[in-house]
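As you look at this complex, bear in mind that one protein chain is not there, while each of the others sits in place.
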Amino acid sequence: MGYNTLPYLVLFLPLSLIIYQVSGRNNRKYVLLIFSWIYFFLCSKKLIIYLLLTSAGVWLDGLAMQKSGGRKHLKTALAVLGVGGLFGVLLYLKYTNFFIGIVNTVMAGRGAGAAIPLRHMLVPIGISFYTLEAAGYLLEVYWGRQEADPDFVRVALFLGFFPQTMEGPIARYQDTAHQLTGGKPVTEQQLFDGVTRILWGMFKKIVIADRLSLIVTELYRNYAAYNGIMIPAAAVTYTMQLYMEFSGVMDIVIGSAGIFGIALPENFRQPFFSQSASEFWRRWHISLGVWLKTYLFYPVTTSGMTKKWNRFAGKKFGKYITKIGTSFLALTPVWLFNGLWHGASWHYIFYGVYYLVLLMIEVILEPAKKSFYKKTGFKKNGRFWTVFRILRTWLIIFTGELFFRAESLRAGIAMFRSGFHHIGIQRLWDGTLLKMGLDQADWLVILAGIAVVFAADLLKEKNFDIKASLAKKSLPVRWAAFYGLIFAVLIFGAYGPGYQPVDLIYAGF
Amino acid sequence: MNEIESKIIKILMDQDDSINYAEEKHLIDNRILDSFAIISLVSELEEEFDIRITAVEMVPENFNSVEAMAAMVQKLQG
Partner (left out) sequence: MDVKKISIKEKAGFAIGLVVLLLIGSFFFNYYAMNSLGSHSLKRRAAVVRLQKEKKDTIEVLIIGDSESYTTVSPMQVWKDTGYTMYVGGQSGQTMNEMLTMLETGLDTQHPKAVLIETNALYRTSGNLNQLQEMIATKAASILPIFQYHDLWKNAIIKPAGEALNMAGKGFDIRDSVKPYTGSPDYMKQTSKEQEIPRVNQILFDRIAELCRQNGVSLILYSGPSPVNYTMEKHNRLARLASQYDLQYIDMNMETKEIGIDWNKDTLDRGDHMNISGAEKTTAYMETVLKTLNLTDRRKDPAYQEWNDLAETYQKQASGAIARIRGGAQGENK
C-alpha cells in the first residue's frame, strides 16, 4: 500500500487519525502500534513475523546489555549478538543469491560442475530501513549514550511506525522514539501543515515522477537501442524521476507523521544546490548519510587501527598523506556499505565505489584547490565559481544515477560508453525523445513542474519561508495558491485511464 | 577561559584561522567543522591531552563548542 495510493490517503491514514484522536492520551501509542502492524501486514502478510521478532529481540537485547552492568565482555557479546543477528537476517534474505552467484562464478571458473541453485527469497517490506534503525539503537545502548528502553511498545513503534515502513527516513532512537509514544493530540495546525505537505509530495510524485517513469523504463530496458545524447537524457530523466519520487514520498511521509504531531528527520535539503559530491550526500537521503557517519564512519575513525595509522604516518609522511590514508580507511567501508545496502548487485557496489573515488579526489585536491584560489585571486564564493561548482556536481550526480539505475553493471558501462557515439543532439527535439510514449502536453507539464519545484527549492535555499510569506498575503492570493496546488494535482496528475500506477522506487531497496 | 580551552582553540586555529572559536556554539550544526575536520581534530586532541576518544564520544554535542570539547577532555582525563 504505497503512500501515494488512495487506500492509504483516503482510508488508512484518516481512519488511523480518527481512532488515534478519540483514544485517550495513554492509549494512543497502542493505536499507533496496531495500525503500524496492520500496515506492515497489508504489505508483507505473514512476513510480519520478521518485524515482530526483530522488535522483541532488540528490546530484550537492549535490556540485557543494560543489566550486564560492569561486565564489559558480556555487554560486548550481547551487542555483537544483536547487531550481528540483525545484519545476519538482512544478509540472508537479501544477499544469499548474490553470494551464491559469486560462488558459482568462481566454481565455474575452476571447472567445477553443478552450480548451487538460486533460492526464491521473500523479503519483508522495509527490512533495509528498520534493520539500520534497530542496529543504531543497540549501538547507542552499548555505548551508554542511550538507556535501554523498558517500554516494548516504544521500541516496536520506533522500528515499525507505519509512515516510515516503506522508505524511511531512517531515524535515530533519541530523535523519534519518545515522540511516538507521547500521545500528543492531533491539532488543527498539525492537520493543516501535514495535509499541505502531503499535497506538495503528491504534486512531485504523480504530476512529475510518474510521467517520467514511462520514458525512464523504456530507456533503461532497451538501453542497447540508444546511444549519444540519449544516454545523458536517460541519466537526467532518471535523476529527476528519483528526486521527485523519493523527496515527494518523503513529503507525504513527514506530512503524515506531522499530523500525529511527530517530527521525523528530513531526508532532503535542496540537493541540487550542492557544490561538491560530499555536500550532495549531506543533502540527499540525509538520514542514510547520518546513520553511516554515526555508526560506521566515526567508529572506524576512532578505532585502534586508524589511530595506529595516524601515529605511524603522522611521523613518517606528514599531515597531508596521513589525512589521505585516514580518509581512505574511513570512507571505504562507508561507501561499500552504502552501495551494497541499496541491493545485492554489482552496479550498486560500483555506485558506492564511484562516490568513494570522488570523495578521495576531493580530499587529495583540497590543498591544490586552496592554492589555486590564493594564487589566481579568484573569489571562491564568486557567482561564477559557485555556478560552475554546482553544474559540475550535477554532472557527477547524473553520471552516478545512470549506473545506479542501469539494469546491471554491464548495462551501465555499455550505456556510458555508447553515450560518446553518434551524439545526434537533434534527437532531443526531432521526436526520438519526444514521442517515446509522452506527448507534448506531458513534456510541458514535466518541465513546468520541475521549474516549480526548483523555484521552491531555491527559495528554501535562500531561507525564504514560503508559507510564512503566504500568510501575510491577501485572501485571494492565499486561496489561489492552495486551490492552485490542489487542482494542479487533480488535473495534471498522471493517474486514471491511460496511466499505469507506478510503485515506489525506494520501497524496493 | 581555562587552559584546556585555550589549547583546543590553538589546535583549531591551526586548521582554519578565520573563525572565532570562542564565540561559536554550533560548530557542527552550522557545518564549520565537517567530518574530516573532526577526525584530524580527534587525533590532535588525543595527542595533546593524552586521552582516548572512542566512538562513544562521537556525537555533535561533544564538538559543537570549545567548552563542550573541553568538558569532554576533562571527563576523559578523569
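Going in written order, the chains are labelled A and B, and every chain counts its residues from 1.
One rule holds for everything that comes next: a contact is a pair of C-beta atoms (placed from the backbone, for glycine too) under 8 Å apart; a residue touches a chain by one contact, two chains touch by 3 or more.
Treat the numbers as computed from the prediction; the structure is a model and nothing was measured.
Partners of the chain left out, restricted to shown chains and counted across the full complex, are A. Between the chain not shown and the residues A:Ile19, A:Leu42, A:Met436 or A:Ala507, the one that touches is A:Leu42. Although one chain is not drawn, the whole complex shows that of A:Met305, A:Ile425 or A:Leu470 it is A:Leu470 that touches it. Not every partner is drawn; the one left out touches subunit A at residues 1, 5-7, 10-11, 42, 188-189, 192, 439-442, 444, 467-468, 470-471, 475, 479, 482-483, 486-487, 490-493, 495-498, 501.
Criterion: only the chains that are shown with their structure count from here on.
Taking the mean of the C-alpha atoms as each chain's centre, subunit A and subunit B sit 31 Å apart. Across the complex, subunit B is touched by residues 143-145, 278, 282, 293-294, 297-299, 301-303, 306-307, 310, 314, 319, 323, 326-327, 330, 363 of subunit A.
Touching subunit A in their complex are the following residues of subunit B: 31, 34-36, 38-40, 42-43, 46, 53-59.
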